[in-house]
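The other protein chains are all here in position, but one chain of the complex has been omitted.
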Amino acid sequence: MSQAEFGPDLVEVFGPSQQDGGPELVQLLTPEGERVHHAEFDMDFSAEELRGFYRDMVLTRRIDTEATALQRHGELGIWAQLLGQEAAQIGAGRALRPQDYVFPTYREHGVAWCRGVDPLDLLGLFRGVDHGRWNPADNNFGQYTIVIGAQVLHATGYAMGMQRDGVVGTGDPERDAAVIAHFGDGASSQGDVNEGFIFAASYNAPVVFFCQNNQWAISEPIERQTRIPLYQRALGFGFPGVRVDGNDVLATYAVTKAALQRAREGQGPTLIEAYTYRMGAHTTTDDPTRYRLSADVEHWKLKDPIARVEAYLKRNGLVDDGFLDTVKVEADELGVRLREGCKALPDPDPHAIFDFVYDEIPAELAEQRDAFAAYHAGFEEAH
Amino acid sequence: MSQAEFGPDLVEVFGPSQQDGGPELVQLLTPEGERVHHAEFDMDFSAEELRGFYRDMVLTRRIDTEATALQRHGELGIWAQLLGQEAAQIGAGRALRPQDYVFPTYREHGVAWCRGVDPLDLLGLFRGVDHGRWNPADNNFGQYTIVIGAQVLHATGYAMGMQRDGVVGTGDPERDAAVIAHFGDGASSQGDVNEGFIFAASYNAPVVFFCQNNQWAISEPIERQTRIPLYQRALGFGFPGVRVDGNDVLATYAVTKAALQRAREGQGPTLIEAYTYRMGAHTTTDDPTRYRLSADVEHWKLKDPIARVEAYLKRNGLVDDGFLDTVKVEADELGVRLREGCKALPDPDPHAIFDFVYDEIPAELAEQRDAFAAYHAGFEEAH
Amino acid sequence: MATQKITLAKGLNMGLRKAMEDDPKVLVMGEDVGRLGGVFRITDGLQKDFGEDRVIDSPLAESGIVGTAVGMAMRGYRPVVEIQFDGFVYPAYDQIVCQVAKIHFRSKGNTKMPMVIRIPFGGGIGAVEHHSESPEAQFAHTPGLKVVACSNPVDGYWMLQQAIASDDPVIFLEPKRQYHADKAELDDSIAPEPLFTSRVVKAGTDLTLLAYGPTVKTAMKAAEAAATEGKSIEVIDLRTLSPLDMGPVLDSVRRTGRAVITHEAHVNLGMGAEVAARITEQCFYNLEAPVLRVGGFDTPYPPSRIEEDYLPDLDRVLDAVDRSLEF
Partner (left out) sequence: MATQKITLAKGLNMGLRKAMEDDPKVLVMGEDVGRLGGVFRITDGLQKDFGEDRVIDSPLAESGIVGTAVGMAMRGYRPVVEIQFDGFVYPAYDQIVCQVAKIHFRSKGNTKMPMVIRIPFGGGIGAVEHHSESPEAQFAHTPGLKVVACSNPVDGYWMLQQAIASDDPVIFLEPKRQYHADKAELDDSIAPEPLFTSRVVKAGTDLTLLAYGPTVKTAMKAAEAAATEGKSIEVIDLRTLSPLDMGPVLDSVRRTGRAVITHEAHVNLGMGAEVAARITEQCFYNLEAPVLRVGGFDTPYPPSRIEEDYLPDLDRVLDAVDRSLEF
């Protein structure tokens, strides 16, 4: 008896167009860099906006490449690569307003970039010098969450807080705010994520559920998590779901912007499935050759999110070599800064083990801390 | 800012027919006892079958009435009433084949009845003499589960076991089997229930998710759990959902039978929402006057599940007074048996605390048991 | 407020109300906490007076309750979450131990987590399975959480307000068997002791008897019974389980040389294990006998008809007292 007997034929369920996202995929820019139009989500982009997306994606990719290299050189313990997911993240990140709030997973380096979080701060976590040193309040960008799906509930609760603060549906664009919750296709199977949907629907909370379906949860293909397109999950909970081409930064931007606007206006949650592909390994410790075909990866290479914007910009004369060179130089400078900055990140003081466990440290823990200090002091004396 | 601002207008979402289940409600027998037909789920019933349903429902209601009275008289610690839900339970219970397996909540007294579980055994749990004394293997009827939703995962796993045993989709009606998982509308919000949907869909497990939407989770109305009809939850997970009139035993039977058949044939899970009403309190310790209108209860009284079958049987000359009297006598006898049997249920031996904690009792626990025995023996000597 | 005689349930209700009046950021959330006022009526009347936005009936999902409360706390609110019964806290265990407990540490103090998770705990109410658990050790073992247990109406009133005022997350355990049991005089002009302190509730010289939550009453009875036989027992209500306030305990044991601890939780790895280990570490040469533990047995909670055999009672506590004195 084979596993296949237990599941419907997946090709049948998804239709032959599965790999391309199917007819429901919202797209504004084809892999070939041609601008297409969409009945619901179309919008105009200025040349500056387009160049901005391009720059963001190039720099984000550079962060990723540098961090991967730093891991290979032993400077990071691990790195969660985003290669291939630049458009999904920049599109989502740029659609946010300052007053919106982001709940990321461990892979949202592009969104962090859009929010103004120093990429060096991201490296700290993966280097093991801290658990995420940036202050969420500085950029309304929460800490990375490693327990799959947990942050989706936090996002929903935060959005409920916004409702109580009266910053939803006031009609004032400077005031109205929303939350975006990032998670992966694998995470969609967690109870917490589904409970997040339920709470958000029940209270009509201003939260956009942004799922990057990169087709893989480590070694498990998306078919293990759902047998219908993931965006349809939302229908069962009573709010809209949209599948957008996550390799198309324009479409991702447009769809996310619309969903955030809905949320800010008090119209409640939306699920966005950004249909994309994890081009790299799950993390630097993973070996995807054990479980997936290189043909798949090759297929997705043709849909590269940066190449299509570059093609469009060039074809339409919206960039000159000067601009492209500037971005390249910027990327190189960023690379140098990350390399040097990462190596220079100081190891934490061991005594920091005891800091911030509590807002108010209990006497018994203070004693443990002091004994630790005395022990270390004695130890250093002895050596 | 009022709560209403946070949710869509519920009347709008559900439509004005909400209280009657809406046009999607599958019904074969109206509250007035008129037989109606349904395009998909129609079926014929013999007079004997109909009388059987009637008898089951009357006897089930008697179990409930007696148990409620026993609780009032201090013979039970608590009782979870099923008043009003007889049709949902008998319809579902009678649709099962012997080889099917049931995972109940704490309120499935009618299903237990159909499976041949002695109602006295149910009383034991509520009296506090055991945690459910029946052996699930005797009737393929699992123990009552009190932690909301936990059993839905067990049901899914059990169904996965059936797949591995090769008793699904063989085409042999004596062999093919399925599982039914009972839960409430409130339970539908638990992560476990939604994960159950995900696993069942992923493995195409032969399980019928049977949700009795009795409109209340203790004091919380169904609107707190979902803003669209609950049966639609299934659509987001990629399997069919059906809303059936849970006060109509014929429709419930027909729909459950079809869903079980689908499951046995290897076509995977179905969600059934049995649309009904909890006529009593949540349990005997609850006071529903604190949170709901008696007008609602009055409205639902008109939809009584037993009255409509009785009306149909009488109108069509399918019962005579002899039959009705027999059932009445049977019910009275059952009542006596329960009253007397309940009071006679022996308190457990305190030493039973240590029994069955493990299949193989560890030495340290055996010591604790022996010390307990010695202590009690010494104590009794002293007194 | 004049002094008045109140039950524990009333004390908690009044404490909640006071906290909500004092700080508009305080929210109450849980199953049936709204119109019903909670299955134990601890939140009775609050939704009526503070509205549905501050007293929130939640969908039936504990992880969802605690997880969304985390988000509300991040937004600056002070959620007071009600878990309906001890046995139903486990679906939220992940959110509590991996998120609630760790967010302050993870964020280097940037994100505070001022949340109170109220749990009616303990047995003796004749309930069915999962309604009589004592999960305190499962939380006290987790750094980042603070865990307290009240034992009487006056403490209920004050400790709940103090827990809500704390910027650290507090697991707040309420002995449900006591909710409506005994009344006590509340005079709210008398300032309470700090939250994270233990309290000697009866002075004595021969043995130190430690208890918290529902067993404080048992301990007091045991001390009275022992007194009639001329044994002088000092009773300490631990009140705070994490951190422990060992000061009064060690002082006492240094005087008495003997200690017994009683709780409803399983003995194995229960609070008694930690307290015994610490007493022994700190008072090794003072001890005349090992610290004895009287708790629930190392079995699942039994059917209610035999729960009193399972729970530590007066006799079992006295038996341990005797064993210690005779050691």
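We call the chains A, B and C, going by the order they appear; numbering starts again at 1 in every chain.
Heads up, the rule we're going with is that a residue touches a chain if its C-beta (ideal position, glycine included) is under 8 Å from a C-beta of that chain, and two chains touch if they have at least 3 such contacts.
Only a predicted model underlies this, so the values are computations on that prediction, with no experimental measurement involved.
**Q** One chain isn't shown here. Among A:Thr30, A:Gln267, A:Thr326 or A:Gln368, which residue touches it?
**A** Touching the chain that is not displayed is residue A:Gln368.
**Q** From the listed residues A:Glu49, A:Asp130 or A:Glu330, report the one that touches the chain absent from this view.
**A** Checking the options A:Glu49, A:Asp130 or A:Glu330, the one contacting the hidden chain is A:Asp130.
**Q** With the missing chain put back, one of C:Glu82, C:Glu129 or C:Asp206 would touch it. Which one?
**A** Here the residue in touch with the unshown chain is C:Glu129.
**Q** If the missing chain were put back, which residues of chain B would it touch?
**A** 130-133, 135-137, 142-143, 147, 150, 152-165, 191-192, 195-196, 198-199, 202, 355-360, 362-365
**Q** Name, in rising order, the residues on chain A that touch the hidden chain in the full complex.
**A** 1-3, 6, 77-78, 106, 125-131, 146-148, 186-187, 189-192, 217-220, 224-225, 285-286, 290-291, 347-350, 352-354, 357, 364-365, 368, 372, 375, 379
**Q** Under the stated touch rule, tell me which residues of chain C contact the chain that is not displayed.
**A** 63, 87, 90-91, 93-94, 97-98, 101-102, 105-106, 129-130, 137-138, 140-144, 242, 265-266, 268-274, 276-277, 280-281, 284, 287, 289-293, 297-300, 327
Operating definition for what follows: only the chains that are shown with their structure count from here on.
**Q** Centre-to-centre on C-alpha atoms, which chain is most distant from chain C?
**A** Checked the centroid distances; the maximum from chain C is A.
**Q** Find the geometric centre of each of chain B and chain C from their Cα atoms only, then give the gap between the two centres in Å, rounded to an integer.
**A** Taking the mean C-alpha position of each chain, the two centres sit 36 Å apart.
**Q** When the C-alpha atoms of chain A and chain B are each averaged to a single point, how far apart are the two points in Å?
**A** 43
**Q** How many angstrom lie between the centres of chain A and chain C, each centre taken as the mean Cα position?
**A** Each chain reduced to its C-alpha mean, chain A and chain C end up 41 Å apart.
**Q** Hey, what residues on chain C touch two or more of the other chains?
**A** 53, 58-59, 61, 63-64, 91
**Q** If I count partner chains per residue in chain A, which residues reach a count of at least 2?
**A** Residues 160, 163-164, 191-192, 195, 198, 202 of chain A touch two or more partner chains.
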